[in-house]
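As you look at this complex, bear in mind that one protein chain is not there, while each of the others sits in place.
So, chain A:
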Amino acid sequence: MPTDQIQYKNHPGSLLQSEPNKLRVEDLRSEEMIINLGPQHPSTHGVIRLEVLMDGEIVREVVPHIGYLHRCFEKHAENLPFNQIIPFVDRLDYVAAMNCEHVYAMGVERMLGITDQIPKRVEYARVLMAELNRIASHFIAIGTYGMDIGAFTPFFWIMRDREHILRLLEWASGARLLYNYMWIGGLFYDLPVGFEEKCAEFIRYIKPKLKELESILIDNKIFINRTANVGVLPLDLAINCGVTGPMLRASGLRFDLRKVDAYSIYPELDFNIPIGEGRVGSVGDCWDRTWVRMQEIHESVKMVEQCLQKLTGDHKRTRDFDPQALVPKKIRPKAQDFYIRGETPKGELGFFFRTDGRNDIPFRCKGRSCSFVNLSVLPEIAKGVLIADLIAIIGTIDVVMGEVDR
């Protein structure tokens, strides 16, 4: 109801009452101080607040405060039918919505037991979209990271190239970022006529651009000096903290759910899993994490090419193909607990479902988001670094706050 009264009156203590500091001023030694970074700060990649205990330039302790972008995904999911949850899933990792949808749709399909009936063309189209979106997401990660530490030009180049991907995805689904394209049992629409050709054209366009990007940013001497040996994440710590995705691989473990779980049509595709080798510093430093993302873009480009080949060859467009043919009218899985996981650009995205078999809505739906877990390693690796390096480390974790806070 509209009201002319003042609804909210700020007073100085508000922030500290709703989100009090963990560190106490009384416990500080004489040369230490608490610096508050965020919640609104360009280098925090969204609304995250860091409480940093500083000793001069040295970071002694970091306490992340999250929840500023909490949109009650799990509460909403308990009140919505399975198919209506998909738009909410998009809004988890909003720069890689296709990947989130892919995992979610796959999970519900497995619960229903219709996984092996999904037409190959649908699966190839899904993987095509997911890999295009993975490229776009890694572009954001690399571009904004460059900007964080002072390289401005690559960001514009990347934004220009990413826009081509977003246009393609928009053409297919009607939306730039939040697609609702992959439905349970199929797709919203088949690929638009001419999509395959345009996509192949994009691949031809992007390949030299990737070389340019590598030479201006990844192999740049200033960039290497800035990121090598910074924020080293040892492998045992990474595994113990549940870190997944490019961060885990940069620490030297060849672990990719696309290979390990071999879901969808990934076993039919030929791709490598790049891991951190410590080429310019030590394994698991900031440069390795960026380099692994760059290599993954190359692998994704390879996968897109293979998908396009299949989509114009073995599984080409036919007049009578209906991508919604298998979409179930009633989505009612039998009573069970179910955990599904898949590889998104940030790492392992998992969904935990509990269904009671009497309802079209899940009894419980939890999103295990990769950024949430990856971010929790920050206090471990940021101890003893310089404050400028803290910014460099946050960038390579590649957090998307929508996914952290859900």
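As a convention for this text, contacts are C-beta pairs under 8 Å (C-beta built on N, C-alpha and C of every residue); 3 or more make two chains touch, one makes a residue touch a chain; residues count from 1.
Assume contacts and distances are computed from a predicted model.
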Next item on the list: Refer to UniProt and select, among "Phosphoserine phosphatase RsbU", "Thiamine import ATP-binding protein ThiQ", "NADH-quinone oxidoreductase subunit C" or "Stage V sporulation protein AE", the name of the complex member that is left out.
Entry: "NADH-quinone oxidoreductase subunit C"
Next item on the list: Would you indicate which residue among A:55, A:74 or A:163 is in contact with the undisplayed chain?
Entry: A:74
Notebook entry, point to check: Of the listed residues A:272, A:336 or A:359, which contacts the missing chain in the full complex?
Noted result: A:336
Notebook entry, point to check: What chain A residues would touch the chain not displayed?
Noted result: 7-9, 14, 17-20, 22, 66-67, 70, 72, 74-75, 78, 110-111, 237, 239-242, 253, 255, 260, 334-341, 348, 350, 352, 354, 363-364, 366, 368, 372-373, 376-377, 380, 405-406
